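With one protein chain removed, the remaining protein chains of the complex are shown where they sit.
Letters are used for the chains, namely A and B, taken in the order the chains are written, and counting of residues starts over at 1 for each.
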Amino acid sequence: MLQAGEWAYTEKLKEHFMSPKNIMQGENTDEFDGVGMEGNLQCGDQMMVVIKVDRDTEVITDCQWKTYGCASAIASTSILSEMVKGKTLDQAFHISPKEVAQELGGLPDNKIHCSVLGDKALRAAINNYYVRNGMDDKVKQEQAKTICQCMSITDHDIEEA
Amino acid sequence: MKVYFDNNATTPLHPEVKKELIEAMGMFGNPSSMHAWGREARANVEDARSRVAGFIGAHDDEIVFVGSGSEANNTVLSLFVCASNQCIPGTKMRSSIITTKIEHPCVLETSECLAHRGARVKYLNVDRYGKVDLDQLAGMLGDDVGLVSVMMANNEIGTLQDIATISKMVHECGALMHTDAVQAVGKIPVDVAALGVDFLTISAHKIYGPKGVGALYVKKGIPYCPFIRGGHQERGRRAGTENTLGILGLGKAVEMRQLEMEAEEKRLASMKAILKKGIEERIDDIYFNGHPTDSLSGTLNVSFPGAEGEAILLYLDLEGIAVSTGSACASGSLDPSHVLLATGVDAERAHGSIRISLGRESTMQEVEYMLDILPKTIKRIRDMSTAYIKGGTHAASR
Partner (left out) sequence: MKVYFDNNATTPLHPEVKKELIEAMGMFGNPSSMHAWGREARANVEDARSRVAGFIGAHDDEIVFVGSGSEANNTVLSLFVCASNQCIPGTKMRSSIITTKIEHPCVLETSECLAHRGARVKYLNVDRYGKVDLDQLAGMLGDDVGLVSVMMANNEIGTLQDIATISKMVHECGALMHTDAVQAVGKIPVDVAALGVDFLTISAHKIYGPKGVGALYVKKGIPYCPFIRGGHQERGRRAGTENTLGILGLGKAVEMRQLEMEAEEKRLASMKAILKKGIEERIDDIYFNGHPTDSLSGTLNVSFPGAEGEAILLYLDLEGIAVSTGSACASGSLDPSHVLLATGVDAERAHGSIRISLGRESTMQEVEYMLDILPKTIKRIRDMSTAYIKGGTHAASR
């Protein structure tokens, strides 16, 4: 007989779930340079990512977040918030959910969409930064079609994941 | 501390059931065999049947042993879709079925499949406490209705239905009555005559018996056709070599329930009251789901808006506490509980709910530990929740 069943998720995910990094303290989003919000409470998943950006280099200096979400959403956004620090806006925009999942050592199939959420919120925050700074031309639109209305998740996201 | 508060999902074996199983392991005959080994197994299976029958006020030959509560429910529903009815000579089943929106998936999914196969299936609404709408039932009942299936106690919120009243209405229109009593038998008194049901489902593993065995009560004289076919086992009503160990375990589990149920349910009720009061006092912005009084004494379902259910479950798990979100068998599904939605709870509150289900091994120390850990856990999750930020849904309530 096997003694202990392994955790539902990887150890890495468990670590980030137990002590999530960069949770936004307080409620004041005004002190950030970009704010992105995805999902909604009715669907059981919501994510907000806020970023601080060095205007000269376009490097992300801080990334914080809040979520109404499950263990995968919490852990994947925690790890994502670590990954983007020091990256340029452009580099950060192109981090794929797949890379996030890889960092976590894999995710169960039915949980992939949860990691997509953090990624989408980050992209929304980056776009928000561009809009706020009059760089509307830099705003990147998602090309793919939305296949999950409720999560605003696209077929593109799923493939990426 | 290790705290198992998920007794509606499944229960530990009763120590007496363990003993019985260990003792019975040498008894290996096939109850269908005519020789000594077979007769020994047969005698023990029949003894278990008597205990189960006695516990719910049935005759011995009204009890069919099956492989699970799910199988029992599938068996009953499936009686109503045969295109030929060759197995039940002389009976033409009526082809409409009525059930409720809060049934266990094994009833709901089977109903959906039957609908594909030509049955008409209607689903009863429930009120905000999870009670079936009897007026709606009265309106639905008619000449075409063959079967009404209403669960006795709900697994997620614990709400009890008035099966006796429903049976009466159902019989008046000439239909048959089934109740899934998996969560009720062994927790509240169940007497098939008083309930007036034609079919009733029991599962052993919810009452400290083994998993993979259940019983179906089939009232004498009611048209019946086996679901699993072959062999003459169970008087031709369920094929497959009898799960002798499982059946003996169920018999013993029922015997122990008979001895312990009454006192224990009182104990659970008082523990639940303490748990409820403690949660109310220590955590704000909460909602209890299910009926405030007509409910299983060990079941407490509570919503914490702004905190997601799976996150609560897993943070509690890290502290050694087992609870569930919705029903165990729905885990893996991302949809909010169909039961909570049916009671009119909005999706967010449904997503943020957990079920705490106490059992015979639960202690007051465990309740206290839970009351220590749960508030911290909810705070922790709410602190990182978007639902509580400025402009978030619950910002005002803070």
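The criterion applied here is as follows: a residue touches a chain if its C-beta (ideal position, glycine included) is under 8 Å from a C-beta of that chain, and two chains touch if they have at least 3 such contacts.
What you are looking at is a predicted structure, and each value in this text was computed from that prediction instead of being measured.
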Checked against the full complex, the residue among B:V107, B:V121, B:I356 or B:A387 that touches the missing chain is B:V107
Touching the absent chain when the full complex is considered, from B:G139, B:G174, B:G320 or B:G344: B:G320
Of the residues listed, B:V76, B:I163, B:V197 or B:V213, which one is in contact with the missing chain? B:V213
Per the touch definition above, residue among B:G186, B:P223 or B:G246 touching the missing chain: B:G246
Which parts of chain B face the unshown chain closely enough to count as touching? 2, 4, 6, 9-13, 18, 21-22, 25-26, 28-30, 32-38, 66-71, 73-74, 82-84, 86-87, 104-110, 113, 116-118, 203, 205, 210-213, 227-233, 239-246, 310, 313-314, 316-317, 320-324, 328-333
